[in-house]
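The block that comes next holds subunit A.
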Amino acid sequence: MKSQTVNRVAINRERLDVALRTLIAVALGYAFSAWLSSAIANFIGADGREHEVLVRMLFFCVYCTFILFTFIFDTTKKASIIMTALSALALCLYSISTGL
Partner candidate 1 sequence: MKGNVRKSMTWLHTWSSILVGWLLFAIFFTGTLSFFRTEITYWMQPEQHAAVPSEKALEHGLRYLAINAPNASEWQLSLPDARSNTLDLSWRDANAGNERRRGPRVMLNPSTGEEIKVRETAGGNFLYRFHFELYGIDRTIGRWIVGVVSMMMFVAIISGVIMHRKIFADFFMFRPKKKLLSWIDGHAISAVLALPFHIMITFSGLILLGATLLPFNSEERVRHRPQGTEIRQNAQQQNLASPDINALLALPISSMIAHAENTWQVPVESLSITHPGKANAQFTLSGNNRTQLSAGRGGSSALVFNAQGEVINERPASVAANASQATYNYLDMLHQARFADTLTRWLLFFAGILGTIMVGTGSVLWVVKRAKQQLGEFGFELVRGSNIGSIAGLMCATGGYFWVNRLLPADLTSRSLWEIKVFFAIWLVCVVAGVIWRDKKGWVIQLGFAAVLFALVPLLDHLTSATGLDFAVANGDSLRVGFDLMCITLAAVLGYAAYHVKKAKAVKAKRVSSTPSPKRKDRTRQDKPQGDNSEALI
Partner candidate 2 sequence: MSIILDVVFAFVLTYLSFLLLSLGNKKHAGITRLTSIPSPLLLIVLHSLAYLLMAISLMNCIDVWKTEIGVVVWIGLLQLASVMVSATFTYLPTLYTVVCNYLLLVAFWGPRLREK
């Protein structure tokens, strides 16, 4: 009985880990990719249609990379800290790029 309970706890924890990582990958990843790709396009000096297509192409490459990395880390805690930090950095870069 005790081993069954332990198993259930382990399963639930794993599911929570997966849910959390998925949330980080999808939601935070979207934001990160948007900020970073826009920042890069701004730094390059693209505008108009060039800016739009450059952001489109960069966004999906960055987003895919973000998702892959979110699931590579050993623990969810490590993944959430690092990806959040990276997102904050991307936001800073975006803010700087729009401020220029």
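The criterion applied here is as follows: a residue touches a chain if its C-beta (ideal position, glycine included) is under 8 Å from a C-beta of that chain, and two chains touch if they have at least 3 such contacts; residues count from 1.
Keep in mind how these were chosen: all candidates are chains of the complex that A comes from, given by their letters.
Keep in mind that what you see is a predicted model, and the values were worked out from it rather than measured.
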Complex member in contact with subunit A (any copy), out of 1 or 2: 1
Contacting residues of subunit A [partner candidate 1, same complex]: 3-4, 7-8, 10-11, 17, 21, 34, 38, 46, 48-57, 59-61, 63-64, 67-68, 71-74
